[in-house]
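This structure is in structure tokens; I'll ask about it shortly.
One protein chain is absent from this view; the other protein chains keep their places.
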Amino acid sequence: MQFWINVVVLASTYALLAAGYVLIYRASRVLNLAHGELMMLAAYLAFSIATVLPKQSLAVIPLTLLLAALIGVGIYYLFIRPMAGRPLFSAVLVTVAMGIVIQGLVVLVWTPRVQYLAVLLDIVNQSHQLAPGGAISTLDIASIVVALALFAALAAFFRYTRIGLLMRAAAENPLLLAQRGIDFHRLYAIAWGLAIGTAAVAGVLYTTTNRLEGTVALIGLKAFPVALVGGLGSLAGALPAALLVALAEVTAIQYVDPLLSNVAPFVVLLAALLLRPWGLFGTPEELERV
Amino acid sequence: MRRFLLVGLVILSLMLSAVGCQTTPAPQTGAPTKPAQGEPYRIGVTAALTGPFADTYAPVYEAINVYFQQLNEQGGINGHPVQILVEDDAADATKATSNATKLVQQEKVALLTAATLSATYGSIMNISRSAGTPVLIASVCPTQAYPPADPLVFCPASFGALYDGTAAIRFIKETAKEPVKLALVGIESPIVRTNFDHVTKIASESGIQVVTRQLMPPTATDFTPFATQVQQAGANWVFAWSPWSSQIGPFDALQKLGWKGDYLLWAHQPADEELSRRKVDALYAIAGNALFAEELPVHKQIRAAAQKYKTSYPVEYMAEGWVTAQVLEQTLRNAGWPGGAKAMQAALAKLSVDTQGLRGGPLVFTADNHFRTKAWYKFYRWNSQQNKIVTARDWVGIDVVPSK
Amino acid sequence: MLLEIERLTLHFGGLAALNGVNLSVGERELLALIGPNGAGKTCVLNCISGLYRPGAGQIRFNGQDVTGLRPDQVAQLGVGRSFQHVELFRQLNVLQNVLLGRHLHIRSSLILDGIWWGPARREELAHRRPVEQILELLQLDSLADRPVSELPYGVQKLVGIARALAMEPKLLLLDEPSAGMNRQDKEHLARVLLRIKELLHIPMLWVEHDMELVADLADRVQVLHYGQEIVQGRPHEVLRHAEVVRVYLGHSSAQN
Partner (left out) sequence: MAMDRHKKIGQKAHASSQAWPGLRRQGILQWLALALLLAFPFIVNPFLLDLANLIALASIGALALNILIGWAGLISLGHAALLGAGAFTVGIMIEEFGAPIWITVPAAAGMGAAIGFVVGLPSVRLKGLYLAVSTLALHFIVVFLGGEYQTHHNLSTGIVIPDPALGPFVLSDRRAWFYVLVLAAAAATVFSVNLLRTRTGRAWLALRDRDIAASAIGVNLTAYKLAAFVVSAAMTSFAGALTAYYQHFVAVEAFSFFLTIQYVAMVLVGGPGSIAGAIVGAAFVIALPQGVNLAISSLSVPPQLKIYTFAVNYALFGLLMGGFLLFEPGGLVRLAVRLWGRLEALLPTATAVELRRPGRAQGPLQLKDDAMAAFTTASSTTDCLLDVAGLTVSYSGLALAVDHLSIRVPAGSIVALLGANGAGKTTTLRAISGFLPTETARITSGTIRFDGQLLDGLAPDRIARSGAVLVPERDKIFATLTVEQNLSIVPTSAPSGNRRAALREAIATYFPILQERQRQLAGYLSGGERQQLAMASALLRDPRLLLVDELSLGLAPALVQELMRLLEVLRRELALTILLVEQNAAAALNIADYAYILSTGRLVKQGPAKELLADAAVQELYLGVSASRRSYRQTAVEQRQ
């Protein structure tokens, strides 16, 4: 029982982060390898905002998300757009460089000390007994609920809103969209904003539950296989993929070798690349576009 | 082809010599040396100032730095100031190697101090051995410091693996009210593994059953699965011995799962702060240095120095480095001037340092024991009635004997 | 027949690009394949050289079934080709581009290459000779050191042909070599094609839009429309064929 709860909770974090990868990839064909770092940065921003506004999580969290979304938009216009027309991998490496800079800056600004967001936000992470041998904490429930709600919201956004439709169109053929008189850069920037916003959601939830420190960026890298296993172009794929990867990881820890916990997502990834490289919900054509 | 090769070599050597020209005359700025005049003692430090374990190791450097800044202003040692040359290795073995090389071979420090992850020790000791420079390890003690000790390796750090485990088991045995089902929690590293093997052995000798052992990857951030294992194994006591994050992380995760049991962890620098933050009576800390909660005179001294020189870490993090600095000071005093590597080594090999209450007794090195003759431990916990950290058990001393 | 294609069919997600095409090229023959845009001419070439895998049908080259072989395997059997959009290696100069055409004929190992030893060195130098001969034949020898990206489009096309010739192919596939050429370039191209045919005796399958060139040079013309062949025969007959005129010029012009 506890096993499955752990899987679902971990999967919810992975799913939130994978959504960011997918959003960015769909929009600008870039893998954002700084996603984990941006998630961490957002959490540190939340920490700073919470220092100014202690115990007001209702103000801190929206402010953080807004700030994170703005950072996403800024990143697109400053770093990614100038890479248009260059080899795709160069743009990916720009995100790597960005991640390194963030790592350095975080230490410079916030020191390498471990911080606790929960205290500042005045959140008590209580344990709830669901069943005998199965407990879940308040924040874990929040994580699952938020992940599901966010996916539902994103699905509705892409299906029913005009901007969502435009973003789908931009993902397919940005040039054609420009020929129809629409500035696709703005759409890409929105996608980056959304993605970093979701990363901030994941970051705040995860670091409030656990701790805030430089190493949490690693979870961003571990969530990356989720996005790929689900299909880089497919949001819907991220949910089952997150469950699959989380299942592999928790199984590895509990039944095989705890040291495998970092390796498990990548083993799943390798298997996926060999069996179905375009992902659970992707299409083979996707491979050709890379 | 040949032409290209030569041009390449020219570029390479020019670049290198360009770097060379820059470095040779580089003036070294260390501690301000107003009152103490003359040539300084040069002490090298390689420390994990950044990286995943920085909060354990960086404060060690800060304390040493503050200690000697103060000392230099008060006239230095034997009339000479002490210069601390620090290099950051970020707990990375390659960087530690290059730092040690630089400090020993270029800066010609008389003594090398390391406050970093154990994985870097191998190369640091190698370099110290090749130059005959003694090395003072201010993080978890390597086996080379235990008797019979390596002539060049010394360790004043409070935590020392096997003896910590022995003390912990004695404490649990004395404190537990019901039969103990013990879980051991730590990161996957050889030194932790060795300690836990030892703990398992002496636990069974004292009638304590070890129900599970959780060795987690050093980079783990989500401890829920490990906590689940502990809970499902039916443990009612946990002994955690690792870097701070991976001790307190599993504790938080256990709380999250609704586990009710007693949890003993090693009192790294954040212990003061975080015991008070969590306010859980069942959380115990085993300490090698007296916690600041006690407000001893030496604590007040450290507090004053830390405030004066503005450390970036809280004062509660400074005890470990303070003891190292005390050891350094005593060594320099005994070695006299000019105090080369040989003199330092000789001084260290018969050293007795009064820790002013930070430890349970004096820290003594002998010719073949570079760890300490007696290892001292004190136990703390949160007391919610008094709303403060209290002593759970006063200083216990364990005699250090040569292993067979 | 050197090359025989039977009932070749190719689909792209439901759209039929080729629909049962039959075609053959004989020894020393220059066969022109013509048809309007989107008729599937390039698809035929791509199927032969293994870039596309046909849905049905058979391609026999030199008596051997080559259907579904990899491009490099087809090349190994002696099929060289040029591309509609040049496809040169832009960072290399003319000589290196053509030298790459010798790839299959150079037989040194990677290790020997790396230490520039014995056969590697000998071969590398030996293979410059045929390349220089080809460049001379195509009157490109004065440009050998020029990076291809600096050359005019028409010349780049010739380099593409030179590269294919360096393979010493038994059959040459040419994909719209005259596209983007002016009259002068085309005259040069005509010269090149005749030299290949008459001096090197290499048969060619030639996809072309310029009817004048086709009429002048081709031994035989085959017309493709909508993935199907309409007619084939001697150039002057085919180009006056009513169906061909209709396909090319549309109803109204035909009435004109």
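Couple of notes before you dig in:
Letters A, B and C name the chains as they come in the text, with residue numbers starting at 1 for each one.
Rule of thumb we're sticking to: a residue touches a chain if its C-beta (ideal position, glycine included) is under 8 Å from a C-beta of that chain, and two chains touch if they have at least 3 such contacts.
Predicted model only: the values in this text are computed from it and were never measured.
The chain not displayed here makes contact, within the full complex, with A, B, C. Listed residues B:E62, B:D252 or B:E316: the one in touch with the omitted chain is B:E62.
The set of subunit C residues touching the chain not shown comprises 15, 36-38, 49-51, 70-72, 74-76, 80-81, 83-84, 87-93, 96, 99-104, 106, 108, 110, 113-116, 120, 123-124, 145, 147, 149-154, 156, 163-164, 167, 176, 178-182, 185-187, 190-191, 194, 209-213, 215-217, 226, 236, 239, 245-253, 256.
Even with one chain removed from view, subunit B keeps its contact list with that chain: residues 1, 3-17, 19-20, 22-24, 26-31, 49-51, 54, 58, 61-62, 65, 69, 84, 86-88, 90-94, 97-98, 101-102, 105-106, 117-123, 125-126, 142, 188-191, 193-194, 309-312. Mapped onto subunit A, the interface with the missing chain covers residues 31, 79, 82-86, 88-90, 92-94, 96-105, 107-108, 162, 165-166, 168-169, 172-173, 175-184, 221, 224-225, 228, 257, 259-260, 262-263, 266-267, 269-270, 273-274, 277, 287-288, 290.
The rule is short, and it goes like this: only the chains that are shown with their structure count from here on.
Chain-to-chain contact here is organised irregularly, matching neither a line nor a ring nor a star, and falling short of all pairs touching.
Put simply, the chain nearest the middle, going by average C-alpha positions, is A. Rounded to whole angstrom, the centroid-to-centroid distance between subunit A and subunit C, based on C-alpha atoms, equals 49 Å. Computed from the mean C-alpha positions, the centre of subunit A lies at a distance of 36 Å from the centre of subunit B.
Among all residues of subunit A, none touch two or more other chains. For subunit B in complex with subunit A, the touching residues are 50-52, 54-55, 58, 188, 214-217, 219-226, 228-229, 231-232, 244-245, 248-249, 252, 255-258, 270, 277, 312-313. Those residues of subunit A that touch subunit B in the complex are listed here as 2-3, 6, 9-10, 13, 107, 111-114, 116, 119, 125, 127-129, 133, 135, 137, 140, 206, 209-211, 213-216, 218-219, 249-250, 253-254, 258-259, 261-262.
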